[in-house]
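Handing you a structure now.
All protein chains of the complex are present and in place, except for one that has been dropped.
== subunit A ==
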């Protein structure tokens, strides 16, 4: 695939992520903060998001396996996940966290379990999509082109 095609593919892909509600304007904000001095800024922030999310999702899974469930602690963890997903514009994950917190507050185990599965699912999707997008960007850079805004 030639450079122009790659660039077009990236633009289309990105647009679809916004269109389908995977990403919101906060992601655009992040991209606007990237410059020549810090060309990997977005990748770095998103990597931190992946690390944080995986840790939190693990902790939430463990919490729901306990005999006595610590809803307060879980709520704090979901709050953290909501915060970081909001900061990078991971819109669907953020929305699910809101629902998840409601179940925590209501101390509804079934609801929490269901929500956790949904969050894990959505997280998996956005992770794959962002990684694909970064790969496309790298291909463009390798081909000597620049990333279209």
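Rule of thumb we're sticking to: a contact is a pair of C-beta atoms (placed from the backbone, for glycine too) under 8 Å apart; a residue touches a chain by one contact, two chains touch by 3 or more; residues count from 1.
The criterion applied here is as follows: contacts and distances are computed from a predicted model.
Peer 1: Missing chain, UniProt name, options "Trafficking protein particle complex subunit 6B", "Protein transport protein SEC23", "glutathione transferase" or "Response regulatory domain-containing protein": which is it?
Peer 2: The correct option from "Trafficking protein particle complex subunit 6B", "Protein transport protein SEC23", "glutathione transferase" or "Response regulatory domain-containing protein" is "Response regulatory domain-containing protein", the UniProt name of the unshown chain.
Peer 1: Pick out which of A:14, A:82 or A:129 touches the chain that's been left out of the picture.
Peer 2: A:82
Peer 1: Considering the whole complex rather than only what is displayed, give the residues of subunit A touching the chain that is not shown.
Peer 2: 26, 29-30, 32-33, 38, 41, 44-45, 48-49, 51-52, 76, 79-80, 82-84, 86-89, 94-95, 98, 101-102, 105
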